[in-house]
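So that we are looking at the same thing, I have put the structure below in structure tokens.
The complex appears here minus one protein chain, its other protein chains still in place.
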Amino acid sequence: MIPAQFDYVRPGSLAEACAELAADEDAKVLAGGQSLLPLLRLRLAYPSKLVDVGRLPELSGVHDRGDHVYIGAMTTHDEVIRSAVVTEGCPLLALATATVADPAVRHRGTLGGSLAHADPAGDLPAVVLALDGVLVAGSEEGEREIPAAEFFVDYLETALRPGEVLAGVKIPKLGPGWGFHYEKFHRTAQAWAIVGVAAAVRRADGAIAEARIGLTNMGATPLRAAAAESALRGAELGDQVRQACEMADEGTSPPADLHAQPDYRRHLARVLTRRAVLAAAGSP
Amino acid sequence: MSEIDVGVVAEQIAESDQISEPSGAPELGRPRRRKEDGRLLTGRTRWTDNLSRPGLLYVTFLRSPMAHARITRVDVSGAIGLPGVVAAFSGRDFADEQGSLPCGWPVSEDIVIPDHPPMAVSEVRYVGEAVACVVATDRYRAADALEAIDVEYEPLPAVVDMREALSPDSPKVHPEGNKAFSVKIESGDVEAAFRDAPVVIDRTYVQQRLIPTAMEPRAVMAETDGDSYTVWSATQIPHILRVMLAVITGIPEHKIRVIAPDVGGGFGSKLQVTAEEVLCLLLARRLGKPVKWTESRSEGNMTVHHGRDQIQHVRLAADADGRIRGLRVDLLADMGAYLMLVTPGVPLLGAALFNAIYKMDAYEFGCTGVFTTKMPTDAYRGAGRPEATFAIERTMDELAAELGLDPMEVRRRNWIRHDEFPYTTVSGLTYDSGNYEAATDRAMALFGYDKLRAEQADRRDRGDPVQLGIGVSTYTEMCGLAPSRLLGEARYAVGGWEHGSVRMLPTGKVEVITGTSPHGQGHVTSWSQIVSDALGVPFDDVTVLHGDTAVAHKGMDTYGSRSLVVGGVAVLKACEKVKEKARRLAAHLLECSPDDLEFHAGAFQVKGTEQRKTIQELAYAAFTAHDLPEGAEARLDSDATFDPENYSFPHGTHLCAVEVDTETGMVKIRSYVAVDDVGRVVNPLIVEGQVHGGIAQGVAQALFEEAVYDADGNLLTTTMADYLLPSAADLPAFVTDRTETPATSNPLGVKGVGEAGTIASTPAVVNAVVDALRPFGVADVRMPCTPERVWRALEGAGR
């Protein structure tokens, strides 16, 4: 199908982009376009104007900033996977990004685009949430930092204000002793996750010292499995972990769609959380 | 002048002899790389959407968002005057000339064939039905203008569920009611077979609705020079389409030329006469300008005919030792909103195959076709035969489980032994040849059946959360459609013959014209192999033309695994006629009797002498016509039609091992072995490719694909993000092998291979899934066996 008409600008700076967006509330940001273009083609979106930020140099690249990794919003999935800074500083993001769509889509699609699109079925929002990432929004007024826990407001809705563009993401580095796993459950390789579980786990003395768990597609936004996280604190690998992970679906409100009903998603969240935690703890 | 030309031609002939491979090695059975590939691999393709004409206009259709509604108003005036818009029309604008889309298979006396206007005029009956169209200077503006058309609908109740549709208080899809037809077939004493039967297996299976999804979306281009018309279409059936377009529109048949250029897959979905084909032709006529329409995938998911969609009630009576006494089958078949080209015939193509390869004395088949407010169903790879095969092969596994027997053992006790052929089955088909023992033994060995059974037992004992299941499918099918006489008896509107012609060109090359219309099957290559052997000419010296009614003037097109079995044989027969003409010419030139000539390696030689004439020399002699036998014409060519006396019956044994994650319900195919007997093989590469692709589509029905409508009749699987097709990452490597029992119904001994893989594989996979879960008390899983369905089956069985 064919997109409806829209205007197009390719601003030379983030400030210019923000000004364009502030001036027209029906304008939309164009990043890699891998979520937006199918929507435009199906005529599910009618933006007046696309503000192409894909080439802004200040929005791209991966930077090691000591205690955190800073990733420009326009960094493609492919660049994320290939970045040594990412695989060393926040390997969970690399693991999950490698499961996004397919290679050609990963060449175009961007981390910032995925996060700003805020599809709870997307793999990366739950990862950034689990890692306590901080999203950096740019606007004409300058930069504003938004913790991931506050960024994902509702289905396809973020805390970005009109005139703001997602500039990048700060992912805190976790120290030694942490293990990671992204468990994606989908019916075919390129299908969206029915449920995904992003787990970061610190082990100490044969038990789980700390766990951070992000859930994909278990509600209108990505969610933390908070009850399971606290139950996992101090849990020994085995029955205790199993019991703790039975709480993984607490506080979720999973959707019903073609591929799964809510009760099945809840069940999957429990099973997959256990698998993800054990895999992250190095004990699959 | 002639001397110079003769020299050149002679040189060319000599050259072609030199570059050719020794013609002693037979082409039949040789894994020739395809002649078709070069263009396709380098992008020099002729898909219909690639084509253009000067001044080409683009057509888009506005489609109904309602499953069932009365159209109270269509206002296209908003579109007129928009940039690039040339015209916009509603159904009413074409009411007097658009006719009704044809149903070519009125299967019973009681059949109801509702009027089916290409563009809806007063009522819509499925989501996606065309209600208006725009013609514009490019596809972007044509798409824009659709949004300016205003349609008012008065909603009518949707009819989505087949069983509810048959209840007396159901809303009606058509005034005549929701029953399209009913058919009953009985053979033997079914009552007696079931009376006091020690074992009766009673099961109901759901054949979910599928979307065929050829990779090339449909496209049509039409133009007129004011007198005659040319239609290019991504179709499997240019010849049938031409006839039908003439009948529908009243344009005389000889004024219509239909061209199927490169066609990107069909699987039955392009075996259709579509609304868009008719309307593009009418738009070209009305506007006097060339027009083109190309569907989008989401448009296609809604409006390319769907496949399968049956509810099958199967009852099988058996003795305590597993021998089958009789079989009863009751089908409900969802027709969708209208009867299209072969819609009602599809379930009946399986009517004689539920008894499959098994001997039994009694059989009863009933089928009711039901109208619903959904996209019509029609042929999809296998068409009726996969459904029948699934039902019986699933039921054989249930019988085995009931008796505590190995599923293969139950089959062995019932199947027709190789020394019993030809065998007339309870449903009246005569299977000419086959060897089920040989194919099964080979498959079991390749599969490592006993070892996998041992592993399965071990996993069961250990309570492994990942369980192993083994599925068996010993299938046969009927294809090579088909003997015209039998088609006539089945009330099919056309015959099943095929046509081929072969002409020797002056330089000794061979031009073959086939009435089949390949769209991926490699006919150009396979037919070249047949001709190369028959005429003793080099493989590379043969060209094959097809898919244009002005070039291939007779044909019945490509579907039902018929092309090689019927069309390939027609080409062979044409070659034989050419050879006979050549023999007379050679005898004349060599001054001998035709009987004194031996044909070998492309030349006629006088027995016991060195005197010979090559077929190339004879071609040139026929061209110059300087010295022809008395009464002979200046041509070395011929044509032939072939109409087989019987269907052909490929068979084989497919074995599938699956791993089922009992925690999540995820099914993963661990290994898959297929041993097929498709008779004699012309090109093993092409045959293997057909088997691979067939298996993949059958596996996809078992595990992935389903067209889903909601209660209001909205299609929920409109994109490839929702209708899940397997990628390379979702399928295993298939292990394939063959046994070869030649067909006796055609001189090539071939049986057809286009649908076999799809027919065989679906039950093999589902049997494997059920086999894995049986210890948990699960006796069936509805297709597709999604993780959620498997999980629910386990939960429902109480584990």
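Order of writing sets the labels: A and B. Residues in every chain begin at 1.
Here is the rule we use: a residue touches a chain if its C-beta (ideal position, glycine included) is under 8 Å from a C-beta of that chain, and two chains touch if they have at least 3 such contacts.
Note that contacts and distances are computed from a predicted model.
Chemist: Out of "Carbon-monoxide dehydrogenase small subunit", "ATPase", "Cytochrome ubiquinol oxidase subunit I" or "Amino acid/amide ABC transporter ATP-binding protein 2, HAAT family", flag the one the UniProt entry gives for the chain missing from this complex.
Modeler: From the listed options "Carbon-monoxide dehydrogenase small subunit", "ATPase", "Cytochrome ubiquinol oxidase subunit I" or "Amino acid/amide ABC transporter ATP-binding protein 2, HAAT family", the omitted chain resolves to "Carbon-monoxide dehydrogenase small subunit".
Chemist: Where does the absent chain make contact, in terms of the chains shown?
Modeler: Contacts of the omitted chain with visible chains: A, B.
Chemist: Going by the contact rule already stated, which one of A:His63, A:Arg108 or A:Arg144 would touch the omitted chain in the full complex?
Modeler: Touching the chain that is not displayed is residue A:Arg108.
Chemist: Among B:Tyr229, B:Phe267 or B:Tyr647, single out the residue that touches the unshown chain.
Modeler: Checking the options B:Tyr229, B:Phe267 or B:Tyr647, the one contacting the hidden chain is B:Phe267.
Chemist: Which of these touches the unseen chain: B:Ser296, B:Thr549, B:Ser638 or B:Thr653?
Modeler: With B:Ser296, B:Thr549, B:Ser638 or B:Thr653 as choices, the missing chain is touched by B:Ser296.
Chemist: Just name the one of B:Ser64, B:Ser170 or B:Thr213 that touches the chain not displayed here.
Modeler: Within the whole complex, the residue contacting the unshown chain is B:Thr213.
Chemist: If the missing chain were put back, which residues of subunit A would it touch?
Modeler: Residues in contact with the chain left out: 1-8, 10, 30, 33-34, 37-38, 40-42, 50, 52, 54, 78, 101-105, 107-108, 189-190.
Chemist: To test your reading of the contact rule: which positions on subunit B touch the chain that is missing from view?
Modeler: 33-34, 36-38, 40-45, 47, 49-50, 138-140, 213-217, 262-265, 267, 296-298, 519-522, 685-686, 688-690, 692-697, 719-721, 725, 727-731, 733-734, 757
Heads up, the rule we're going with is that only the chains that are shown with their structure count from here on.
Chemist: Give every residue of subunit A touching subunit B within the complex, in rising order.
Modeler: Within the complex, subunit A touches subunit B at residues 1-2, 4-5, 38, 41-42, 185, 187-192, 194, 258-261, 264, 267-268, 271-272.
Chemist: For a test of understanding, state which residues of subunit B touch subunit A in their complex under the given definition.
Modeler: Touching subunit A: residues 139-140, 143-144, 147, 296, 298-299, 663-664, 666, 704, 708, 716-717, 719, 721-722, 724-727, 729-730, 786-788, 791-792 of subunit B.
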